[in-house]
Structures are given as structure tokens and as C-alpha cells.
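What follows is one structure encoded as C-alpha cells, with my remarks underneath.
All protein chains of the complex are present and in place, except for one that has been dropped.
Moving on to subunit A:
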Amino acid sequence: MEHIRMPKVENVRLLDRLSSRKAALGTLYLTATHVIFVENGSETRKETWVLHSQISSIEKQATTATGCPLLIRCKNFQVIQLVIPQERDCHDVYISLIRLARPVKYEELYCFSFNPKLDKEEREQGWKLVDLNEEYSRMGIPNNYWQISDVNRDYGVCDSYPTEVYVPKSATAHIIVGSSKFRSRRRFPALSYYCKDNNASICRSSQPLSGFSARCLEDEQMLQAIRKANPGSDFIYVVDTRPKLNAMANRAAGKGYENEDNYSNIKFQFIGIENIHVMRNSLQKMLEVCELKSPSMSDFLWGLENSGWLKHIKAIMDAGIFIAKAVAEEGVSVLVHCSDGWDRTAQVCSVASLLLDPYYRTMKGFMVLIEKDWVSFGHKFNHRYGNLDGDPKEISPVIDQFIECVWQLMEQFPCAFEFNERFLIHIQHHIYSCQFGNFLCNSPKERQELKIQERTYSLWAHLWKNRPDYLNPLYRSDHSQTQGTLHPQMAPCNFLYKFWSGMYNRFEKGLHPRQSVTDYLMAVKEETQQLEEELEVLGERLANLQKSQLNDNKFKSKPQDRSKQLGLSTSNNSLANTPQEYSNDLKSFPSRSPSQGDEEDSALILTQDNLKSSDPDLSANSDQESGVEDLSCRSPSGGGCLPSEDSGKDSDEAVFLAV
């Protein structure tokens, strides 16, 4: 609390990014965890909640006649523009937020105060939802070729690896330890994915400390052991996901890449994915394009092209496809590394797994995949996503890129994934929100020391609870697209990569399709389910009635004609597929050019009470209608409620009031 200089400012204006004419007047609150803007409007009192941990930058702009503008950019790509009447207040808010957005210890993060009102047992259950031992045994491991090793118990060998690692049976502790000494940060080769159909596997590690000529017998034996674990193949691929130039530069620092001459039976391959700094800049450039006010088509397309973002997405996908092909089609095992083996390696291993195994395309499987390739193998969430105040050069959208790869695949294989776009967006949101403990810290070791599981809740349980919101209505577990490998040869052609406005312009609802096919189909499916249930009930009632009438057959009549008529009217009434009705007199719509979307459209769709009130009379704005249908009211659980709206709120009244 001591960081909040100014808990409340009145008469603040929240600007609409698309149309400066539209600004909401309201009150700004700073709490220990959120920035909250409450609109003055008497009825709706629309609220905007932003978690401090979502804030990526705050910019105080030059004071104007109307006040002092404050620009808040968020990690979930929301951009909030406030105008605060007094410069002094603005300064206080600014200084407070600067501090609040950059916590210095983990305990300050939201997950330590977030309380979804679950008891201890429920929390523990939540953490058990994703179990990696279960996952490896699903893959068929341990088996004749692979075993679990406790060489890293107490993080004795590698402090960024999990305590339990899966290694080839022939890799002794001596080999593992020896190999680890020859690898950056001791990240020795360990199993990421095993294909039980053909024994091919994906292993991961960091770069070898080969310099210009160094060798390590144990490391060579380690790779040999990986090859032997796949008796059907006489070589393995070693994939270095860096551009060749970067890898060569590393040799001068005593690091580098495997020399094919020193390792028997490896095929070495570079797949150039750029490093975190290039990616950070690329995202920055793309976001600048997204933020342009009414850009022309060429501004936008050139900006997108110049950012290089989609090129990088493609590079990651290409690497994933290469590996998936090697495993599925050639039956060859692959060792993947980059420099430290926690960024590009994680991206590529998880894309490949996703292509290979339909399980990872289910909701549960996807959680397992992130847990396996990202959380357990020490992806540095804290550094990359800037949860605690730290070196800005460590920040990079590494997992964002992976999430986008998944979305690009979903666009091309619409029936292949059990989950929908919303699921991805919410996961991205929570990687930054620090509302759940899953992604805290930089490694499993740190999480264990912080006792994360005892003190925070798991995101996976939260998502699992709201499963229906995240279902892809086109997914059927018996559909051909959900079986086996997503055939990489069919997969991404260059031109198929698209800008993901659902993510990067997530909060500009006016830019998105006004009707959502997903939500529509989800509503239809839910109705179908209810119809199935009703059919059963009606069937029973009918059977009972018929039985009782059979017993009571004294009376004969033919009321069919009349009831047929009535029956018809029944069906007419119940044709609930009639259009969502809207009111015609939405006076609140200011006239605006068609190019400007209106975020509030959906909020203005009226309830059934107003349906009859449409006034055909020609008032000045009589055709100020909108064809936007309120899809949220059709979606099963009431909700396009994105976490920005719900994340804090469900639990935060207390925090809010306490301030």
C-alpha cells in the first residue's frame, strides 16, 4: 500500500482509441493489485480492471488544455489512454504505477493474495490436474529403452531442470554428469517426446561447450545412447535452432555446436530462428503498427512485413515441421538445442509434439504440453515476461510466439483442436497476470523453494472448471483430423500465415468479425444437448401416457385435426432460430463513419424487454442501427468474458474495498 500515492482520482476520462470523440468520464482507483476505472454513467457503471502485472509501460504525455494524458500499455496488448485533469494527480498516479507495475519480490505478486475461495483440498486437487509422470507413462515410458533418472535430485546436476528426467537406458549417471559438464548451464540431453509407434524421440539440451575443438567423450556417448534407444534408425538428427552465424559466434566464447566428425552417426542441421532480442524488437514493431490510428492498407501491410513477425513465426513452425517429419516419417530421433535450450528449443519441441500427437491438441493435453516443455524444463517465465522488476533485455515474447503457432495451425486445421482461440488468449493473459502460480519464477527449483503449490492456485484447474467456454465446436474426437500426425507435408505454405488480430488487437472489438461462428456453433451444440435430454423426457412421458390410455380404451375420439393445427403453431413458436432481435432506436449511437468499429455495440444490444419498443417513426437517427448481434448472450456460459474482465473481479471486491 505504501506505493500508492493517490488511491482515487475523479473526473478522469478514458479515451476510445478508435474515436477520440468518444471518451468515458469516470473515477480512477489504484488498489494493491489493480488499476480500476469506473465510468460515471448511472446505470451501467462500466468498469475497466487492469492488473498491475499486466502493465508493460506507462507514458505520461504533455499536459493539454483538457488535462494530463497517461498512456498505459499492457502485456495482453490492451492500450489504455487516460486523461487526468490535474497534472499533479497524474504525476502521482504515474509514480505509483511505475512502482506497482514493477514488483521486486515474488510475494508482491497477485497470486499470493488471489483467493478463489477454494479449500486446501481443492487447491491440491487443482495442482494434481497435470501430472508429468502420468504423461510420460502415457507415452509408454519407462520402457526397454528409456528410464527415469534421479541424477538431478535436489537439482544437483542442473538447477534449471526438473528433478526427474527421462534418459536413454544406456546413459549411466556417469555419462549424464559428464555430458552435463560439456553443455551450457549443464542442460544435458533429456527426453521431451517419445513416439511409441516407431521408438523415435525428441530430446532437448543446451549447446555443447565445443569451442573450436573441444570434445567430451560422455557427451558423445550420450548422443550415441539416444540413437541406440531407437533401434530402427542408424543416426539421429541434431537440430540447432539458431542461425548458423550466431552458433559460430558462440564458438569464440567456448560454446558452439556439435562437430559431425566427433559424434558417430549424427546429422547436423541448422534451422535459423532468431534470438530473443530480435523477437522482442519484432513484436515491438508489430505493436506499433497495431497502434496506428486509422492506418492505410499499405501502412499496415508494410508495417507488418517490416516487423518481420510472421517470418519469425514461420521459422519456428518450419523447425517444428522438420522435427515432426523426422520422427513421424523417417522414424529418426532428434536432439534439439539452441544456446541455453530454454527458449527456441521449448518452442520447437512443443510445436513438433503438437503436430505429432493428437493428445496435445486436446485441452488437457495442451496443458500437459506447456507444463512439460516450458514449465518443467526451466523456461525463464519471470525474466521473459517481466513479472518482477528486472533486466528489460531479458524480456521477450517467446511463449507468445508458440501460442501464435498454435493459432496458425488452428486456422489451417479447424477441426483438429479440442480448444478454441479463447483458450489460447486466456493462457497468454495468465502467463502475464501472475494470478496463478504456474508460471512464476525461472525454474522448478525456484518454484519449489517458494512453495508455490502450497501458497497459490493452479491456472489449469481454473481453465478446466470453465471447460465449456474453451471448446472448439468443430472438434470431434472421432474426426479424421483429430487422428495421428497433422501431416506436416500438408501444413503451412508461406502465404498461409496471417496477422492474429484476435490477439494483438484483442481489445479493439470493432475490428473483429461482428458475429462469431464459434460462439454460434457452441450455442447450437448446447441447444442440441438440451434437445437430446428433452427428447428422452418426452419419450418417457409419451410411453407412460400411451400405456395409461391403452388401459383405458373406452373412449375414442379424433381430435387430430385441431391438435395438428396447434401443433404447428407450437413448432412455429419454438423456432427459436429466429433472429436475435434488436431494437431499432438505439439513440445512444452517435453517427460515425463505417470505418470505425464500436466496441460498445454488443453491450447495447437490448434485452427482450426492449424488443417491442422499436419505433418505426422517422426520428433523425432512425436508421442508426447496428447489425451486431450480442453473441455473448448466446454463448453457453454467458460469456465472451475475457480474463481482463473476469480475472480480478471474481475475487477482488475485498481488495477493492480495502483500499
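Simple rule for what comes next: a residue touches a chain if its C-beta (ideal position, glycine included) is under 8 Å from a C-beta of that chain, and two chains touch if they have at least 3 such contacts; residues count from 1.
The definition used in the following text is that contacts and distances are computed from a predicted model.
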Absent chain per UniProt: "Alpha-1,3-glucosyltransferase", "Exosome complex component RRP46", "Glycerol-3-phosphate acyltransferase 4" or "Myotubularin-related protein 9"?
"Myotubularin-related protein 9"
Using the document's definition of touch, tell me which of A:Y29, A:Y110, A:F413 or A:Y457 contacts the absent chain.
A:F413
Note that subunit A touches the absent chain at residues 290, 294-297, 299-301, 412-416, 473-474, 476, 479-481, 490, 493, 495-496, 498-499, 501, 505, 508, 510-517, 520-521, 523-528, 530-532, 534-535, 538-539, 541-542, 545-546, 548-549, 552, 554-555, 557, 559-560, 562-564, 566-567, 569-571, 573-580, 582, 584, 591-595, 597, 608, 616, 618, 620-627, 629, 633-634
